[in-house]
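Missing here: one protein chain of the complex. Every other protein chain is in place.
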Amino acid sequence: MADISTTPDAAVAPDAPSAWEPRIVAFLCNWCSYAGADLAGVSRLQYPTNVRVIRVPCSGRVNPLYIVKALQLGVDGVLVSGCHPGDCHYISGNLVARRKFAVLKSFLHYLGIEEGRVHFSWVSASEGNRFADLIQKVSDDIRRLGPARQLRKEAK
Amino acid sequence: MHEVEIKMREAARTLLESGKVDLVLGFEQGSLPLRMRPCFARNAGATVGLVWNDFCANNLAAYLPGLFQKPADVRGSWTAPTVAVVAKRCDARSVIELIKENQIPRQNVVLIGMPCQGMVDPRKAQEAAGANVTACKMAPDKQVELTTAEGGVAMSPREAILADACLECATPAPQGADVEIPGPSRPSAANPYGRLSEFESLTARERWDAFVGEISKCIRCYACRQACPNCYCKTCFIEQSKPTWAGVGDELSDVLLFHIGRIFHQAGRCVGCDACVRACPKNIDLRLFTRKIVKDVQELFGYVPGMSLDEQPPLCTFKEDDNESFITHP
Partner (left out) sequence: MHKKAMVVGAGVAGIQAAIDLADMGVETYLVETGPSIGGRMAQLDKTFPTNDCAMCILSPKLVEAGNHPYIHILSMSEVLSLDGAPPHMNATILKRPRYVDESKCTGCGLCMAKCPTKVPDPYNKGLCTTKAIRIPFPQAVPALPVMDASRCLFHLSGKCGMCKKVCPTGAIDFAQKEEILQVEVGAVILASGTKEFDARLKGEYGYGIFPNVMTSIEFERILSASGPTGGHVVRPSDKREPNRLAIVQCVGSRDTSAGNEHCSAICCMQASKDAIIAREHAAGLQTTIFYMDIRAYGKGFDRFVDRARNEHGTRFVCGRIASVESDPQTNDLTVHYITPEGALGAETFDMLVLSVGLQPSESSKEVARRVGVKLDASGFIAVDSTRPVQTNRPGVFACGSIAGPKDIPDSIMEASGAASAAAAVLGDCSVKEIKVEYPPEKDLRGQPPRVGVFVCRCGINIAATVDVPGVVAYSATLPRVKHAEEMMFSCAQDSQKAIRAAIEEHGLNRVVVAACTPRTHEPLFQKTLQAAGLNPYMFEFANIREHCSWVHQKEPQKATLKAKDLVRNAVTKVILAEPLYRKTLGVNKNALIIGGGLAGMTAALDLASQGLGVFVLEKGDALGGNLLHVKRTLDGQETAGKLADLIKAVNDHPNITVHLNARIQNIAGYIGNFKTTLDVPPAQIEHGVVIVATGAQEYEPTEYLAGQDGRVVTQRRLEEMLHAMDTAGLAKLNTVAMIQCVGSRDTQHNYCSRVCCSQAIKNAILLKQLSPRTNVYVLYRDIRSYGLRERYYRQARELGVIFVRFEADAKPTVEKIHGELVLRVYDSILGATLEMRPDLLVLSTGIVANADNRSLSQLLKVPLEGDGFFLEAHVKLRPVDFATDGIFVCGLAHYPKDISETITQARAAAGRAATVLSKATIEAEGKVSAVRAERCSGCGACVAVCAYRAIELDPERHLAVVNEALCKGCGACAATCRACAIDLGGFRDEQILSALMAL
């Protein structure tokens, strides 16, 4: 496999305090939250640039290990967003996911991962505003917390 | 205690003699002090070796799934054995979960439900005696007499050297077993999650430091996983490639990932038997973390593992009105 683990854009050193910008990954379900993000774009709503979206078919696709793994890989914050309960394109994927996320979030909190590192939310296809506000909030939370170091695997 | 042992042996013998089972899985005296080892009694004669005492801590459910898999060297047809298992309630609850997870065929297992007064934690005994303990026997006034390797004798209240899992056990008495051995059991623990609130009251930083402090002792021997009845995956996620979830070295971050992942995988399944704790050669306080998952699953979904064969495992189902107080609203 190609070496893809290095970040070519490392010119902005992730931890240089002056230049630190949070890196946030958002797992968005294709049918509602990704569409809500699209609508935010169509509506030209402005929100922070820190979020990188990974599109998944359904919030139910998100293996809780992804979230832990993201923190290990140096992400400063994780957002998972799906369809509102009842709206799931796959009938109940978000509801099964909700249980996993409830347990994971509580567990990470218990272990001492700072509150606000990991977020779960629902955004519908017509909630462009909510999406933009959500990104603003998550971004603010994580900026306040500073870089996530707890699980980070230091680059060798 | 002795009476219970005799009745258990009788039951085991009857089951084998009547041909109802092919095998009784129980405990026998081993070579290590304060620890019984599994006994696979395949005929009535072998039941004389079965023991029941304060040291039958192991969760025998862990041995069951393997008994129902067709051995690799057998060609052609093969009939799964019927197995009776000498089971404390915690073991029985593990069996229930394993049945639900299709690892044990219900019709091939006979649960011999044992009354339980709690099992001795050899480490606590050693601490109480201040030396290596070679023997431990009941004394009057709920005391135990500990004989040390040097030949000394120390006394300790029995309660003080019981395993945490037993002190916090909400289900000591047998229930729903196929064969129930009569006898006294401990009362149910008033607070099965005793140590959690104290830990929860620490700051996030303190909790994280404590977690890392424990996990940094880990040498990645995976004994916790091997001992756990729930860890029957053919290849644990931590050892997979394509994708690789974690490096193979001793890097702390990878070790943390392993334990977070393994304990998360216990959600809705862990019965709190502490097999992982007993197996850990580094005395990592895994119970402090496994209990949290158990408590959350109970509080969030009203689910206690191993109580019924009919309840759907909690992470495989949902309710429309499940708790969603954790959802972020902008």
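Read from first to last, the chains carry the letters A and B; within each, the first residue is number 1.
Assume a contact is a pair of C-beta atoms (placed from the backbone, for glycine too) under 8 Å apart; a residue touches a chain by one contact, two chains touch by 3 or more.
These numbers were taken from a predicted model, which means no experiment stands behind them.
Peer 1: Which of these, A:V62, A:L79 or A:V103, touches the one chain of the complex that we don't see?
Peer 2: Hidden-chain contact among the options goes to A:V62.
Peer 1: Please give every residue of chain B in contact with the chain that is not shown.
Peer 2: On the chain B side, contact with the omitted chain comes from 69, 101-103, 232-237, 240, 242-243, 245, 265, 312-313, 315-317.
Peer 1: Contact with the hidden chain only, please: which chain A residues?
Peer 2: Contacting residues on chain A, toward the hidden partner: 1-5, 7-9, 12, 21, 23, 25, 30-32, 34-35, 37-47, 49, 52-58, 60-64, 66, 69-70, 73-75, 83-84, 86-87, 89-93, 96-97, 100, 124-130, 132.
As a working rule, only the chains that are shown with their structure count from here on.
Peer 1: Tell me, which parts of chain B touch chain A in their complex?
Peer 2: Chain B residues touching chain A: 199-200, 204-211, 237, 245-247, 251, 253-254, 256-257, 260-261, 263-264, 267, 289, 292-293, 296-297, 300-301, 314-320, 322-324, 326-330.
Peer 1: Sort out for me which residues of chain A touch chain B in the complex.
Peer 2: Those in contact with chain B are residues 64-65, 68-69, 72, 79, 85-86, 92, 95-96, 98-115, 119-122, 130, 133-134, 136-138, 150-154.
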